[in-house]
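Removed: one protein chain of the complex. Kept in place: all other protein chains.
Moving on to chain A:
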Amino acid sequence: MKNLIKKFTIAVIVLSILYISYTTYISMNGIIIGTKIHKNDKSQFMIEEISESSYGQFVGLRQGDIILKINKEKPSDKHLKWGYLSHINSLDILRSGKKIHLKDFDLVTLNRPYSFFLFVLPLFFYFLSIICIFYILKVNKKRRSFAAYILILLLLDISIAYISAGGPFRGHIINRYINLFTFISSPILYLQFIQRYLGEIGKTFLNRISFLYIIPIFNLGIEFFQDYLQVDIDFLATLNLVSFATLTLFSFSAIYLHLNKYKYAEHSFILKLLILTNTLSFAPFLIFFVLPIIFTGNYIFPALASASLLVLIPFGLVYQFVANKMFDIEFILGRMRYYALLAMIPTLLIVGALVLFDVMDIQMNPVRQTVFFFVVMFAVFYFKEVMDFKFRLKRFSEKFNYQDSIFKYTQLMRGVTSLQQVFKELKNTILDVLLVSKAYTFEVTPDHKVIFLDKHEVGPDWNFYQEEFENVTSEIGKIIEVNQGFLMKVGERGGSSYVLLCLSNINTPRLTRDEISWLKTLSFYTSVSMENVLHIEELMEHLKDLKQEGTNPIWLKKLMFAIEEKQRSGLARDLHDSVLQDLISLKRQCELFLGDFKKDDNPCREEVQDKLVQMNEQMSDVISMTRETCHELRPQLLYDLGLVKALSKLVAQQQERVPFHIRLNTGRFTASLDLDSQLNLYRIIQEFLSNAVKHSQATDVLIMLISIQNKIVLHYEDDGVGFDQEKNTEHSMSMGLSGIKERVRALDGRLRIETSEGKGFKADIEIEL
């Protein structure tokens, strides 16, 4: 389908070029198509046939007229082209024996206004269309849009309709059909384009449009068979105009209704733009020509003049299509205001000149006029450029550009990870918006040495600006303007400053207020981003160092050895103080007993027995003490049977030696924890109890270990003296708590303590599972 329409489009383009060449040739030679001249046997030039729409009819020629003189000369073959009259200024004819002088041939030879409306304007339109088509094809190479071809067809359709509407070739019968068809089908193509375009951006417009082609085909049919149907020519013209008006109004209302329906949709601006160009271009033609003709039979302005604004439609579409920009309508209007002001100047110039010419009676032919207007327009554009530059006239859009560029810049900053990237984006942003052509980054050290940072680029001669470099470093965002640009401080690290030097190839562009505040904002953003990037870099360095140290940093190893050594010495002291002393004493007793035993040849049996029993008991004591020490060091029961059992035993053991009553409730503890967590909880409870023994003076202690949903809660509560948390941070109770806090942290839990002097002590530990 796409291939087919592509071929079709190209064929139409080629045909249009042929057609335009043909019509141009005719127009240039002023050939009156449709007025056939026959040289009869008496060597007389006679009008043999004259068609309905031929210009011959307009200028007053009738069939059967005999031409006596052409341009006041005797008619010869040089005045004929393909059997038609050409280059005619005046005619002397003989009609039914009467001599008639005809000299009003301006229309045919395209003199004065006719030339402009019938030839220059349509041709100009056509060339513009061709240029547009070229752009569309170029853009479409990437886009591969179906709508593009319809747009091309629409452009060709309108320009051919325009060209074929008037001119000496009007009399051509085929031309008449071409004009009729292209003219009436243009609104349909227009609708089709919009339908396709919206369809391609995923929006639905009207469904089937092709059936509308029935209307132009119907018109063609009537035109073709007008002789058989005996239709009045005026009626035919009105019918054609009505068809056109209907279709145009139909497309208007379709777009307008669609806009109304999707007022807030994202493509509404496209529709708004369409309506705008539509109204501007179709409205004059419709209001000043079509509708008056239909209703009154008279027009207000001639068709070709009022249709000249039709140019706007296709070019509106073309711009939108090529730019494919989501610009909003306000932006355009803002611009339009500016352009409207600007357009006043050439308008006044031209009108003034024309009035002057009229007064002084200076005649200008179209070519001269074209050259004149071209020069005026060119001068205006050039003038505008100079004005913009000289007075720093900002187009209305620039206001948006500042905001937009800062927004874009901050967006970019989110992604940067290195200093180079920050500078690169900053430079791009500044070069995009300001009239500077080069931007460089420098580092200024605390001793005012300037280092060029863009190593891979050729730097400017920055020695000129040494003084400025020194002055600019006082604060971030400071700007110093130099003869070809400006310097700006954008950030600092340590004592060094980062300075941006922007230069322009042309004269000094002085910075406006807006630009300065924009630049300052940019530099603040940059310095913040730079700081972040620098922090990240430092952090990365640090992480790299840590990684090099491996999983066991030296300090940790040292600490672990120290702890191990301390625990060992503690253990050794305990063993030395208890078990060892007991064993030594046992050994002494044994030795004494043995000594007695040897001395005494007749030992008393009972005495030996007593001694042995005594020693056995002592050994049992040593064993149980050793066992307790072992349990203290490593709660074997916890390893073998779990936390609940171990806690029961701990509480049972403690109960025997503490002065308060302990209540332990682990009945709702159902969680299964890993060994380390169990051990941590065990040690925490041990610590709570030892704190209670040492400080609390409590009479009742409650310990609850409980599962609540997916949490474990350890609740400790006593009715002891408590302490003031604020005051006694160095309190030994707090010291004991610090160990608990560390363990809670290791468990990734939360500790909440509730206590005050004389109010007991409560602690809640929550651990998420």
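In this text, contacts are C-beta pairs under 8 Å (C-beta built on N, C-alpha and C of every residue); 3 or more make two chains touch, one makes a residue touch a chain; residues count from 1.
The rule is short, and it goes like this: contacts and distances are computed from a predicted model.
Note on the omitted subunit: UniProt lists it as "Transcriptional regulatory protein ComA", one of the names in "Transcriptional regulatory protein ComA", "DNA polymerase V", "Sulfate adenylyltransferase subunit 2" or "Amino acid ABC transporter permease".
Only one of A:L123, A:L236, A:L637 or A:V658 touches the chain withheld from this view, namely A:L637.
Here the missing chain is touched by one residue of A:L206, A:L249, A:V713 or A:L751, and it is A:V713.
Only one residue from A:A237, A:L702, A:V721 or A:L751 touches the chain missing from this view: A:L702. Within the set A:R627, A:K694 or A:R752, the residue that contacts the chain not displayed is A:R627.
Counting the whole complex, the residues of chain A in touch with the unshown chain are 620, 623, 627, 631, 636-637, 640-641, 645, 649, 663, 665, 667-668, 702, 704, 706-709, 713, 715, 717, 762.
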